[in-house]
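Sharing a structure here in structure tokens format.
Every protein chain except one is present and positioned as in the full complex.
Lettered A, B and C in written order, each chain numbered from 1.
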Amino acid sequence: MASKLVAIIAGVGAGTGASVARKFAASYPVVLLARNPDNYESLVKEINGNGGRAIGVSADVSDQNSLKNAFSQVEKEFGSGVGCTAAIFNASGKFTRKPFLEVTEDEFISNYNVSGKGGFLFAQASLPLLLRSLDHNPSHPPTLIFTGATASMKGSAMFSVFATGKFALRALSQSLAREFGPKGVHVSHAIIDGVIDIPRTKEWMKDAGPDAKISADAIADAYWHLHTQPRSCFTNEIDIRPWVEKW
Amino acid sequence: MASKLVAIIAGVGAGTGASVARKFAASYPVVLLARNPDNYESLVKEINGNGGRAIGVSADVSDQNSLKNAFSQVEKEFGSGVGCTAAIFNASGKFTRKPFLEVTEDEFISNYNVSGKGGFLFAQASLPLLLRSLDHNPSHPPTLIFTGATASMKGSAMFSVFATGKFALRALSQSLAREFGPKGVHVSHAIIDGVIDIPRTKEWMKDAGPDAKISADAIADAYWHLHTQPRSCFTNEIDIRPWVEKW
Amino acid sequence: MASKLVAIIAGVGAGTGASVARKFAASYPVVLLARNPDNYESLVKEINGNGGRAIGVSADVSDQNSLKNAFSQVEKEFGSGVGCTAAIFNASGKFTRKPFLEVTEDEFISNYNVSGKGGFLFAQASLPLLLRSLDHNPSHPPTLIFTGATASMKGSAMFSVFATGKFALRALSQSLAREFGPKGVHVSHAIIDGVIDIPRTKEWMKDAGPDAKISADAIADAYWHLHTQPRSCFTNEIDIRPWVEKW
Partner (left out) sequence: MASKLVAIIAGVGAGTGASVARKFAASYPVVLLARNPDNYESLVKEINGNGGRAIGVSADVSDQNSLKNAFSQVEKEFGSGVGCTAAIFNASGKFTRKPFLEVTEDEFISNYNVSGKGGFLFAQASLPLLLRSLDHNPSHPPTLIFTGATASMKGSAMFSVFATGKFALRALSQSLAREFGPKGVHVSHAIIDGVIDIPRTKEWMKDAGPDAKISADAIADAYWHLHTQPRSCFTNEIDIRPWVEKW
């Protein structure tokens, strides 16, 4: 059976992407994109087992053909008229912190390929489906959300690789918000300023006290709130940080 | 009967303040502050008639004694141990747009007295009650929200009066967020970038198409979302604008 | 003898103000404003002794009448048609760093009275003379410069008093730049992000290594550069910090 509206989440792993997927799966079929199927398989099973509907598609956001194939699969699965009600770009290049003169060209480019080019390609693939969702009288304006970081706002010493990609992603988000807002698409950028509490960060900040890492579920709640905003009240940028964060 | 937790909204009129009051009144007794009782009386009646609880107190946020009296009334009404779960500063100086050399000192100061000094005095009065709310195991971290404007970010030509006050309020919000976040109080600043759809603006922007003015109820939903964020995920600044706004 | 063009510096002490005065005195008669004549008397003598021309006027920038008297004295001294080629607002409220709940209303207001109201009053007094300087075919566009600080951009914890004033001053500067730029007046804001190397800070940062404090003469050079920019190339904001500053 074809569903008229789906949410598509790029960059699903054990953290924010998974929380966002669960949150949006309560209301929409969800499409989970990750390069490695290991990153979404158990989550797809979990959502489908809980009465939701999810599919996982292996895709590399930095590769136009790979993304095109992924979106073709979405249409094959949900019908060629399917609309996207929410597209979440949660992919991120490898975090790199090193003296500038030791950064290789490959490191620099490979990060940009995800945060810069990847954001561009994902937006180009998803915007036609976001616009198309307007034909289906959606409950909420179609929403395109980009996940940023502290490095979206500040180029710290030894963070040039990460910050150039995240600055670029923020520029993209602003530009799209201004072009597609008046067409009815809500584009928003979230500055995640702190460590997210995920399996990979379990051993970090052990002495920082309770709730010093950001709850991925709470990020998902914030993204859901952005999605539910009516078009008379779009938030185009939020910051998110734990109560004890220095900023 | 004494209630343990109340929400206090300063600057209640026919617009954002009223919407915020209704939203928070669904969960808490609310205290409505305005200089002129005309601004809150019918709303107090409405909330109390709908099964909520509201009191109105006449107060001038730019006058320390007036504010102290208002907060004394809150304690008299709700008990001296009452905590504040949400304090919303929605007061704003008179909007002034005129050539700089025609601005009088009185105009300049009277605006600042609301946005700058008023924000300061309201924060000093409400923070002890916000901190005290933590003793009552609140469902959500106590929240202090300041309502900003386009002029919080940009000093446009002929807007010096309004922008100096709004910039000062944003500085205050940032400083308090950094000092009181680690104490458990969520301080947030909302940049309202557009015309709010209220009775006073009914005749404005008639040719701008649907939803070109911001829904005050949607602002209230955004403030409520801020209030419900757990302390591991505080948003300290959001922007809000209609889909068609130029920015 | 009447001079056609003068530079006026508000907030002259032993630091930036004195360096700026010396720099501009090489090209223009200078008017030095400070509340306490002790702050300018030796400098006036020094400049006049070195072949320049300087007068000192006791003035409180937060008091409209005091400023009016000061500007009357300028006209009395230099002729009623005198133009101002550069007006530098270097006054600053008392630096206050303390827990927010311990700040008194007087502290809050007295800082604002210098940075907010003082900036407003000084701009209103000097802009007519800045505009008038255009009648004298000046070598450089008339220039109005406001001295800001780290706290112009960031409201740090316990800095609400200082930051609200400095944010307000930045808003003022932006608004005036946009209104008076097209009239030929160059308005600029300098973010001084670091400790200035003046007698008062002599004992500070002794272990920070060489040049860790900002040279006041170098600030003066930067202000002079701003002054010399042609109207096709106005810089409206610069930041300034020592090489080793964290930011």
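In this text, a contact is a pair of C-beta atoms (placed from the backbone, for glycine too) under 8 Å apart; a residue touches a chain by one contact, two chains touch by 3 or more.
It should be emphasised that the depicted structure is a prediction, and the values quoted were computed from it without experimental measurement.
Across the complete structure, the visible chains that the omitted chain touches are A, C.
In the complete assembly, the contact with the undisplayed chain comes from A:F159, out of A:Y28, A:F78, A:F122 or A:F159. From the set A:R35, A:K117 or A:R132, the residue in touch with the chain omitted from the display is A:K117, counting the whole complex. Residues 141, 178, 181-182, 184, 186, 197, 211-215, 218-219, 221-222, 225, 228-247 of chain C touch the missing chain (whole complex, contact as defined above). What chain A contributes to its contact with the hidden chain is residues 64, 99-101, 103, 105, 108-109, 112, 116-117, 120-121, 123-124, 127-128, 151, 154-160, 163-176, 178-180.
What we mean here is this: only the chains that are shown with their structure count from here on.
Arrangement of the chains shown, judged by which pairs touch: a linear chain-to-chain path with two open ends.
Two copies of one chain, chain A and chain B, form a contact in which over half of the residue numbers belong to both partners.
For the pair chain A and chain C, the distance between mean C-alpha positions equals 46 Å. For the pair chain B and chain C, the distance between C-alpha centroids works out to 34 Å. Chain A and chain B have Cα centroids separated by 32 Å.
Shown for chain A are the residues that touch two or more other chains, of which there are none.
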